[in-house]
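Here the complex is missing a single protein chain, while all its other protein chains stay put.
Let's turn to chain A:
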Amino acid sequence: MSETAFAMTGGQVTFDGKPILRGVDLTVRPGEVVALLGANGSGKSTLVRALLGLTPLSGGQTLLYGTPPARFRDWWRIGYVPQRLQVGGGVPATVGEVVASGRIARQSRLRRTSQADRAAVAEALEAVRLSDRAGDPVQSLSGGQQQRVLIARALAGQPDTYVMDEPTAGVDAGTQQLLADTLAGLVRGGKTVVLVVHELGPLEPIITRGVVIREGRVAHDGRPPRPEGECARPGHEHVHPHAAETTAGPLTGWQGDPR
């Protein structure tokens, strides 16, 4: 049996009696670049959190590299990019400090910061073009720059698998392109990527698989959707519900496409 980065079978999540995930089967193999798509409230963010064990399942099971999250030990293999940077209760933290915290899963408690740690942090900062801001407080950065800090933090840990929750939401076109280029480099290096996105944008060429979530279930799993017509126009405002009904799709060419 080949290794899986994530393997969820019949995954269910319930919040206060309200079902959010209603039995999701999802297997991600190393090297895949999976886009999780879906309307707001479809459960895609909950799905990534459940894949990581951050949100407990009320039914089914999920495995991280073959191990349930509670017993998983190799957390350095996972690089999580949350939706937003948490800045804490007003205590400043520099860009360098936050990015360096991405090394935590690789550091042992009593060992001091090593040369390898420093090199990885410097490289991660360089990748997102924030080297010159390393000494600045993250609180002083714009939203797009904070998003780059989050990505750099994951990069610094040099994981095998990246899990990103809407890394392109609310960031400028330049940052989106930067992210696409960074991800393309990771993919070439054989890394696994699972990302929640609203629209593929510049990420489109590197996505190998699109999974559409609708009402807590996998509605489509296969080739990534290609935007057509109005949706393909640059700067298009994405207002229609994603993957709504099969009849409603400007996203054609993938629906019902067997994998």
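Following the convention adopted for this analysis, a contact is a pair of C-beta atoms (placed from the backbone, for glycine too) under 8 Å apart; a residue touches a chain by one contact, two chains touch by 3 or more; residues count from 1.
Keep this in mind: contacts and distances are computed from a predicted model.
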Chain excluded from display, named as in UniProt, from "Cytochrome c oxidase subunit 3", "Nitrile hydratase subunit alpha", "Zinc transport system permease protein" or "ATP synthase subunit a": "Zinc transport system permease protein"
From A:Gly96, A:Pro167 or A:Gly210, residue that would touch the chain that is not displayed: A:Gly96
Residue of A:Val28, A:Leu125 or A:Leu179 touching the missing chain in the full complex: A:Leu125
Missing-chain contacts mapped onto chain A: 52-54, 72-76, 78, 80, 82, 85-94, 96-98, 100-101, 104-105, 107, 109-110, 112-113, 117-118, 121-122, 125-126, 131-132, 134-137, 157
